Each structure stands twice: as structure tokens, then as C-alpha cells.
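A single protein chain has been omitted from the complex, and every remaining protein chain is retained in its original position.
Lettered A and B in written order, each chain numbered from 1.
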Amino acid sequence: MKLLNYIERKSPVHSLNGASKLFCLLMWICSTMITFNTPFLLGATILGAVAFKLSRLKLSEQKGLLYFLLCFMLLNALLIYIFNPERGVELYGTRNLLFTIWGRFTITKEQLLYQFNVILKYLSTIPIILVFIGSTQPSELAASMNRIGIPYSFSYSFALALRYIPDTVASFIDISRCQQARGIEMSNKESILKRVKAAAALVLPLILGSVEQIEVITNAMELRKFGTQKRRTWIMSRPFRAGDYLTIVIGIGMMAFVIAYNVINGSRFWNPFI
Amino acid sequence: MERGEPIIEFRDFSFQYNAQMEPTLYNIDLTIYKGEKVLIAGPSGCGKSTLVNCINGLIPFSYKGEIKGSLKINGEESSSQSISRISNTVGTVLQDSDAQFIGMTVLEDIAFALENECVVKEDMLERVHRAAQIVDISDHLEYAPTDLSGGQKQRTGIAGILVDDVEVMLFDEPLANLDPATGKTAMELIDEVSAGTGATVIVVEHRIEDVLHIDMDRIILMEDGRIVFDGTPDALLSSNLLIEGGIREPLYITALKYAGVEITEDKLPHSIRSINLTYEDKDLVRMWHESTPTVRPAPKTDTILDIKNLEFAYEDREPTLKGVDLEVHRGELMSIVGRNGAGKSTIAKVICRFEKDCTGSMELMGEDLKTLSIKECADRVGYVMQNPNQMISKTLIFDEIALGLRMRGFSEDAIQEKVESVMKICGLYEFRKWPISALSYGQKKRVTIASILVLDPDIIILDEPTAGQDFRHYTDIMEFLRDINSRGITIIMITHDMHLMLEYAERALVFTDGRIIADDTSAAILTNPAITEKASLKETSLYHLALMCGIEPSEFVQHFINYDREVRS
Partner (left out) sequence: MKTVRNVVASAILAALVFVLLRFVAIPTPFPDTTLSIYAAVVAFFAVLFGPAVGFVGGFLGNLLVDLTAGWGVWWTWVVVTGLYGLFVGLGCKGISLEDGIFEKKEMIRFSIVCIVSCILCWGVIAPIGDILIYAEPANLVFIQGLFVGLSGMIASVIVGGILCKAYAASRAQSGSLTKED
């Protein structure tokens, strides 16, 4: 099973250092998460598309994920609208009614802008996550996390999780099939309590087995001196090049813009209605 | 023999774990010298794992307990060092090759210790490549553990300690997860590496015959926390200590003893290749062989499972099963053997309907298995996983065995009756009030078999029923299976263990690359060099003994099996 969809290819994005990409990714996600500045989000979306193009990844390689993204985005937009058709009015403080569908389901300019922002948030972040995962070797991730200042114990937990997820999935499949053969199922026929208990029986051998495994892995790591020094080196680390500094500057720039805009504007919202 | 300086010295050393009432090691006196190759053997529970943990520093640094006496590693008391300091001297390859493999790829795993020592990248690369070259894994540096065979994982494990220039290489049951031919290669590799680097080798194993494929300088035999023998392999094999200690002797030794041949040190009995048999000895063997006519077990003919042209492929991969034809007969006790990835586990999963997308036909007594759900299929064909802990999901034995019946809506009265009768068959009745966690590994295995048996299947398939078990537990589990078999249940075992195959399976199927390349008695297969080589098996030492004495090998092996069966029962 392939966990992260890394695709080996020659591209300017692939040749960047994982640490600079990770830093930029974090800044990117945080800045687009905080802001409701529509032009900024539009800009980030375009920049994300450019990065995707530069990375030489193909849309067809990401089909499953993109399809899922589309469904999720529409579902979320629909839910937001159903639950609060005038959320935009609350947020922007004005009310420009366009028309009313039925009862409380109104369409206002504010709601349209707000929901457009939410969609832009998806569109500006997902492609950049795809680019990052598609262009960064999983093995380089932990080294990169450590490089940007995350403690190595935490970084190595991440690496170990990536290492052991395929094993865990494989033993889960084996165990659950054996339990299914004995008759454990979680179908709709039973009461919810029984279903939860069936699930417990299904996963109990897996979880207790994993706990036992922890001791053995710990021994293996201690016997090869993990955790004895204040820092560690990484065989998968890579040197910084000019492009990496540019990547970091982009990340800092985005974050700085968002913070500056919030401070000067006094609000996270780009508001054309006042 | 010329001895170097001592590298590991136990002096009147005892150890008791904090949670236990009695010591696990008593008054150990043992010196291991630089450059030696030492085998430590003993049944489970004899303390050999504890001894390993003392040598590599996990005791006293990870496992707490009370130490008496002294243990010096590289001239310095171990308890005054640290686990990482000891690791500079002693490199350990654990039995569990998946836990040993820490890195995401071979390259990272070999580099793991160096990364932890903050070696700069350029030096690391050079040292990793050198180590990879020694164990011949350089072509697989970007591979993830899931894409490697057991043998390749072991090579990576060895490289991972070699990279640190250790003086002692410590192997905990290195052969446990390997097929016979790979195990043989692994021992040869260990031998080569130690010759090349001058490193001391300590191997902990209970498969004496397989380890002695290479020349070991010394064997240490342990029993109940004490060392009961410390000497050359030849001296040990000339005694009866192995049998008394509950360890399997090499098969050729057992055969020679049956034939009345006296085994002495000067005959160099440590390997079938070294042993010097006199003319009289060979005569004794021939006479023993001819003393009774060799009876071949009558083949069974009542077909219960009929598989025709079965094909199966995992998603987007090459087919794992390619046109398999197979008839299983009622009441058979058969084994399926072959290297990892040859398709032997896959066919079991396909028969049990764990994997569904197959083509071809599968009929159980005329009923098409392919129309059944996984649960329905389990009423007819039961599957027992290798590790009982992966199957047990209840805390009480009764509930665990009753689980399948409850899920099938039997009444509590019927369940009570069925479970109790199965418990009696499986020798679990006296434990019926116990929690499962209080049972031993072998008893847990019985519980999992009982939980399948209670559904009253026609066939039971077991994956490696005796993996990791010493001779006594092995015999215990296998005699139990034979007993069940004699009650009319057909048993299919997937295994790497050639002793199991030889001693218990009357019929063996050999898989290679998704096809059955041989279907014969175990005796015939393990004396056929063409097949053993193709399927990564190893011909039994009895084969060589037969050739040495001028006897037809498969006849001889069959005779041995029959005789051995009688002696042991």
C-alpha cells in the first residue's frame, strides 16, 4: 500500500529542499486559513496552480483525491448554506439581498462572497498540499521537520508512523478477515451497542498486538543508540540552494501580508460592501 | 584452539527480574573470546533471551532487576557503561525482523545508528555503501521493508550493525522467519562477515542442525537458567544432553543412534559433511534400514476439496496463483511449502474466501465455494493464523471458543454443550475458568484451534502452526493436531519447517511462482535435489546419510519417519 502519493520526477519543485517546502507549506496553510481577503486567496490559488504546473505532476495522477475534494467542498458549501443562509450578513455587517428562494433561504451578496471565500480556501490549499506530497520523498519529511526546528523525537515519531502504517494496515486486514470468518460483522442488523462491541472485538487483537510491538521496536532503537544525543543527523537531508531561499521568502511574504492586512484593516475580512 | 582476548566475561552472574519471584539466571560463568563463533541453545524459558539482553545492555538499562556477580564487556563492567556504549561493542540483530527494520528504506535503516551518532552525511553514505556491499544488498537501497523478502530484511539488519564496526555480532534466533534455503544462506553470510571483519559471533537458536551448517567453535547449552554444557559441537553431539534438555538433535544423529551407531567426538559429528563413519557404522545403518520393510502410508482417495485451474492476482500485480489444480482428500494431513511469495499463503486465503477475485473452480464436496461469503465458508473451512494473539478477542476461554457460535445464533444450551466437548478434545477443560491471558503460547494456540473446531469444519488450514516453538512445544502442538486429524478432520498446514513436514505431513505440495511443482510424500520431496533447490527448501541430512551408506534416500527417509513415530509414541 502506498501511503503518500510521492511521484518521482525531475522538476524545479522536486529539486527543492524538503525543509523549505515544508516551511512554505505551513506558512501557506496558516495564512490562507486565517485570512478572508478575497484577492489574496485568489492570488494564492493562482500561485498554487503555477506551483502544480512547475512540479510536472499531472491532474490525472490525483484524480481520486480531486474528485473527493470536489464532493467535499460542495457538501460543505451546501451545509453552510442550509445551516445559516445569512452567515455572510453577520460577518460583513451589511445586507444586500438579491432574491429569496423560499422562507429563510435568501441569497445575499454577502453570503455569496463569504461562501466564495470558503471555496477559495480549499482551492488555494489543496493543490499546494498535493504538490508538497507529490514532490517530496516521504523519507525526507522527518529530516525536513527537524531542519525547520521541530524536535527530532517528534519528527521521528512522524517517520516511524509512516514506516509502520503499511504493516498496521496489513495486519488489520488479516485480523479483520479472520474475525469476519468467525462471524463478527458490523452490519445494520444489530443494535448500535452490539455493533460497537463487535468493532471492539475486531480491533482488540490488532491494538494489543501493536502495544507489544512497541517494546520490541523501542529495544531495537535503543540498541542502535536512538535518543542518546541532543541532535541527530539525517542521511536523507539535502543542502539548501537558491530556490530554497526563494521558497522560504514566499512563505514569509504570504504570512507577513496576512498579518499586516489584519492589523491595518482591523479585520480579517476584505469587505467591498462598506 | 587458539584463543584471543576475552570480550564478554560472566563471573558468578545471577539475574532476577523485578516482577518475578525467582532468578532467571543462576551463577553464570562464561567467557567469550574475540573472534569466536558461539552458539547458545536451550528450550524456551531456559534464560537464553535474558542472557542475550545482558550481553547487549538491555539488562540492566531497560529491564530492571537484581544483578549479582559480574559481567564485563570489553573489559569493563556492563552496569557502569550505558546501553549506547555497549552497542559500540555489541551489535544485536533481533528475531523480529520487522521491528529490527526501523528506517523507511534499506538505506535509512542501515544508516540509523550513524544518524543517531551525528555522523555527517558524506561519511554516512560511504559507510552505508560499504556495509551494504558486504551483505550484498546494494541493489535494493531504496526498497521499503514491505518490498523485501525475509532474507533481504536480515541482510539489512546485519548491515545496520556492521556499519558501526562492532566487535560482537549477536543474533537472536536468526533463522526463525526464514525458509530453509534462505536460512542456510544467512548462516553462510554470517560466517563470511565474521571471517572478513574478525568479529565475534554469538547466535542464539534452538535449531542446532541449521546453525551447524557453518563451523561453530563452541556451543553453550542452557537449562533452567543455568549453563549445563560449554564445549565443542562434537562433544555435545556425542552426548545425550540435547535430548535431555528438550532440544532437537540433528536428524542424522538421531538416525545413527536408532541404528545403534556409537557417536564419538573423533567421528566429527558436528555436520553431515564432516562426519566420519566407519565401515561397521554404515553396515549398522544398512541393517537397521533393512530390519523392517518400509511401509508407505496408503494414500487417501476420497476427494473433499477439488480445485481446478485456480488463478488469482492481487490488485495491479502479477498473478500470484497461476492455474492451480489440486485435490485434497478426506482425512489428509498435508503441508504446503515453498519460499515467501510463492503463493502458499495466497491459496489458503483464496480457499477461505478472504480473497475473492479468483477464476477457476473450487468445490467442497460438490458445493461451489465461490458462491459463499467469508462467514459461510468458515463453517466448512477454518483458518488458524500463525500468531494466536492476533485471533483472540475475549478475556475468557469459554467466551473465545463460543464466539463463532454466538455470532451464528446458536442457543446458549447448545453452545454450552458444544464448547465443553471441544474443550475436552483440546485439553482445555481443566482451564475453563481461566482468563486467556494466564495461558501459555501453546495453550493459546489450542484455544484458537478450538474456536475454529467448534464450528465443525471439514478442513482446517493452519499458517505456520509451530513457528518460534522449541521442540517440546512443537511436539505438543503437532501431536494435538494429529489427534484432531485422527478424528476425521482434514488438516492443511502452510510451513517453512522441514521437520514438521517430514514428521507429520504425509503429503506435501510444493509451490513455486504461483504453481504447484511437486505433489508427493514429504520423504520423496525432501530427497529430491531438483525440487528442493527450485522451491528454496533444503534436502534433509538424512538424504546425505542415505547416500553415504548406499541406501535409496526416499526409502530411507520413509523408514526413519515410520521408526521415529513408533519410538516417540
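In this text, a residue touches a chain if its C-beta (ideal position, glycine included) is under 8 Å from a C-beta of that chain, and two chains touch if they have at least 3 such contacts.
Since this is a predicted model, take the numbers as computed values, not measurements.
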| request: Identify the residue among A:33, A:46 or A:97 that touches the chain left out of the display. | output: A:33
| note | Across A:9, A:56, A:87 or A:109, the one contacting the chain not displayed is A:87
| request: Based on the whole complex, identify which of B:31, B:62, B:79 or B:149 touches the chain you can't see. | output: B:62
| Listed residues A:7, A:49, A:107 or A:129, member touching the removed chain | A:129
| request: Can you list, in ascending order, the chain A residues touching the missing chain? | output: 3-5, 29, 33-34, 36, 64-69, 72, 79-80, 83-84, 87, 91, 114, 118, 121-122, 125-126, 129, 133, 153-154, 156-165, 167-169, 172, 176, 186-188, 192-193, 195-197, 199-200, 202-204, 206-208, 210-211, 213-215, 217-218, 221-222, 226-227, 268
| note | Residues of chain B touching the missing chain are 19-22, 44-46, 49, 61-62, 395, 435, 437-438, 440
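Please note the rule applied: only the chains that are shown with their structure count from here on.
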| query | Roughly how many whole angstrom separate the Cα centroids of chain A and chain B? | reply | 43
| query | Given the complex with chain A, which residues does chain B contribute to the contact? | reply | 56-58, 61-62, 82-84, 87, 91-92, 94, 96, 98-100, 102-105, 107-108, 111-121, 124-125, 128, 144-146, 160-161, 164, 349, 352-354, 374-375, 377-378, 382-383, 385, 387, 389-394, 403-404, 406-408, 451-452, 455
| request: Name, in rising order, each residue of chain A that touches chain B in their complex. | output: 1, 138-139, 159-160, 162-163, 166-167, 170-171, 174-175, 177-185, 200-202, 204-206, 208-209, 212-213, 216-229, 231-237
